[in-house]
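In this view, the complex is presented without one of its protein chains, the others remaining in place.
The block that comes next holds chain A.
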Amino acid sequence: MFRPSIPTISSRTLSTIALPTIRCPHLLHLTSSPYSTSAQPTRTEALSLYRSLLRASRLFETYNYREYVRRRAKDAFKQHAAETDIQTIKELLSKGKKDLKVAERQGWINRQYATGEKTVVELEGRSH
């Protein structure tokens, strides 16, 4: 029986390596076919990039910036979820990685100037 030598990401693995706060149904199709090994690196890359972007969003102390990074990443991945052209995927991932660097730098800077203040919407959310 053939066992694929390249590790595949099964749904079970996804749930253990993904951060508990991720709900990304639009990325689940990436795990649906464990045997197409040629597309595997881009799937892993995409998942990894998405997780990194969500991590970067948490660097921002400013509510509106933090929410924007999360929301924009989620919507961008959703928008291109069905993309099959390898060249396009490579370009999207490359742009995404550049955006990730910006988010990480700016998130760090945002934190350095943190005021400790929360917006009313953040405060309301906590009391519930």
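Brief remarks follow.
In the analysis below, a contact is a pair of C-beta atoms (placed from the backbone, for glycine too) under 8 Å apart; a residue touches a chain by one contact, two chains touch by 3 or more; residues count from 1.
We take it that contacts and distances are computed from a predicted model.
A chain of this complex does not appear here, and its UniProt-recorded name among "Cysteine desulfurase, mitosomal", "Elongin-C", "Succinate dehydrogenase [ubiquinone] cytochrome b small subunit" or "beta-fructofuranosidase" is "Cysteine desulfurase, mitosomal". Chain A residues in contact with the hidden partner, per the touch definition given at the top, are 60, 63-65, 67-68, 71-72, 75, 99, 102-103, 105-107, 109-110, 120-121, 124-125.
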